[in-house]
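With one protein chain held back, the other chains of the complex are shown just where they sit.
Chain naming follows the written order as A and B, and within any one chain the residues start at number 1.
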Amino acid sequence: MTDIHAKEQTNIKFTVESLNLFYGDFQALNDINLTIEKNEITALIGPSGCGKSTFLKTLNRMNDLEPNVTINGNIYLDSVDVNKDMDAIELRKRVSMVFQQPNPFPKSVYDNVAYGPRINGIRKKTQLDEIVERSLKQAAIWDEVKDRLHKSALGLSGGQQQRLCIARTLALEPEVILMDEPTSALDPISTMKIEDLASELKKNYTIVIVTHNMQQASRISDKTAFFLLGNLVEFDTTITLFSQPSDKRTEEYITGRFG
Amino acid sequence: MHDSPMKKRIKKAKTVDSLMTKIFYIFGSFFLFFLLILAAYIIGKGVIDFYPELLTFTSKGIGNQFFNTIYLVFLSLVISVPLGVAAGIYMAEYSKDGKFLTFLRICIESLSSLPSIVVGLFGYLVFILMTGAKWNLMAGALAVSILSLPLITTTTEDAIRSLPKGFKEGSMALGASQWRTISKVLLPACLPRIATGIILAAGRGFGEAAALLYTAGQSTIINWSNWDITSPTCPLNPFRPGETLSLHIWGMRTEGSLNPNASAIANFSAAVLVIMVLAFSLLARVITRRISKKSGGLI
Partner (left out) sequence: MSTHKTGTLPSAKQSAFQKFKNEYFWRYLIITCGLFIILLTLGIGFFLVVKGSGTFTEFHHSVWEFLFSSDWSPMDSTTESGGGVGAAIYIFGSISTCTLALLFVAPFSITSAILMTEIAPNSGTKIFQPAIEIFVGIPSVVYGWIGLTVLVPFIKHLFHPKMGGYSVLAASIVLAVMIFPTITTVAADAIRSVSSDYRKAAYGMGSTRWQVIYKVIIPAATPGILTGVILGLARAFGEALAVAMVIGKTRAFPANILSPTNNLTAAIASDMGNSATGGEQNMALWTMALLLFIISIFFIFLIHIISGKEKKKHA
């Protein structure tokens, strides 16, 4: 890994060094070292409870919202320590997140997408209109909602809601998008749409996706990290990890022997 | 007798069951019907005793008292709603579980179970005796605020806590601060539920009497052409004495009343109060039903 570090210094978005995370006395993440590169999709896989979602949340400090969490080690975003030298709110604007359950606000489609820009002080209607349209188009949902922009977002289907949530994230123009099992609550067709969308978005964004679905990881990601019991067992290019895993546990997991 | 003991027992159990069911129907619905008849009686009596002057703003009418009631409840909501909603937000979002929150909960419980006459005395002591003021609407409004504060606080807390976790996470993940998340996402999402709580609090405020006995006072002199807000007879002056409808009924009880129309006034006032309470409860129910329909049980 030090190899990659030296060779592609400028392409690195996140550097994680010796990261440990505790819920009270329970250690949920154990000495994680990892780099995440720009304009790539990095997939985090592993059986449930392995720490992959917990790890994802450390990248934009969503763990701050939970009580009794202690973190040590360093996470650098563009070589700035996110825990020490950055405000959580500023961080989350740059590293935004899409959740497992689609969670549109109980507002109109338009107001959902405009939420981020508005809290950043954009008030002008023409500017908001422009951002909303661009974001919805980027999230490949514009055609489906353009006639009902001012109706409640709760009336959309699950798959549409999830793409709306992605649009809501895009409106913030983040640098990194974190996705926590974004398709696990969706049907196969919606899943496909989201996967296509992710592949499209990586041109402009860095994406980190947690998935329980190995096919999904192999279909869309460039790098894959395999987590087990709070440890990062293996991290490599997706092709290598799935074809020639170097760790026996990885092999057992991807061939479906457990998990 | 060819029934086995087993069959006999079952037969007996069935007889007892149907007998008890009848008893439950009779006893269980007795009070309900009683209350319905009571409500019908109160409203009917008010209608029978009605004479047109009841609607006037004179000593023969209840216009002034009606206005005082509305104005006093309005003033009390102006005080208790911001305080109660803020305290509810505190409990749902800012406080950490622990001894302090438990203590706060015990305080709210204690407040909500305080006899209203005790709250009235506290109001009398602090807002009248200690300020050296005369009976006034503001003192009454403050006393009623103390009574409605617990209801508004707990409604707000419950409403926020029952929102899906995703609302908060979604907003925080977009880089919104906690207060932005609360004010722009959480509060708008549970506004109808909070509104229901406020309406119920208002409904109770209308009927409050014991807390006003020594705060808002039992007299009212209003000059409807006087709009100088500092004048003690100006309708909108919150620092004038202001007898409410419920206190008016109290004042009309036969012993102390010199008003020849006392019983008609009291009957009509009672009917108006009951109708107001019914209307507010129904309004609250309608809002609640609207919410559950609209959100499909989500909120």
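Assume a residue touches a chain if its C-beta (ideal position, glycine included) is under 8 Å from a C-beta of that chain, and two chains touch if they have at least 3 such contacts.
Since we're looking at a predicted model, the values are computed, not measured.
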Next item on the list: Specify the residue from the set B:Phe31, B:Tyr51 or B:Trp224 that touches the hidden chain.
Entry: B:Phe31
Notebook entry, point to check: So which of B:Lys8, B:Arg161, B:Arg253 or B:Arg290 would be touching the chain we can't see?
Noted result: B:Arg253
Next item on the list: Identify the residues of chain B touching the omitted chain, counting contacts across the whole complex.
Entry: 10, 13-14, 16-17, 20-21, 23-25, 27-32, 34-36, 38-39, 41-42, 82-83, 86-87, 89-91, 94-95, 103-104, 106-111, 113-119, 121-122, 124-126, 129, 146, 149, 153, 175, 177-180, 182-183, 200, 203-204, 206-210, 213-214, 246-247, 249-250, 253-254, 263, 266-267, 270, 273-274, 277-278, 280-282, 285
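Note that in this section only the chains that are shown with their structure count from here on.
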Notebook entry, point to check: Measuring from the mean C-alpha position of chain A to the mean C-alpha position of chain B, what distance in angstrom results?
Noted result: 48
Notebook entry, point to check: Considering the complex alone, what residue numbers of chain A touch chain B?
Noted result: 60, 62, 65, 67, 89-94, 96-99, 101-107, 115-116, 118-120, 154, 165, 168-169, 172, 178
Notebook entry, point to check: Touching chain A in the complex: which residues of chain B?
Noted result: 96-97, 164, 166-177, 180, 184-185, 188-189, 295-296, 298-299
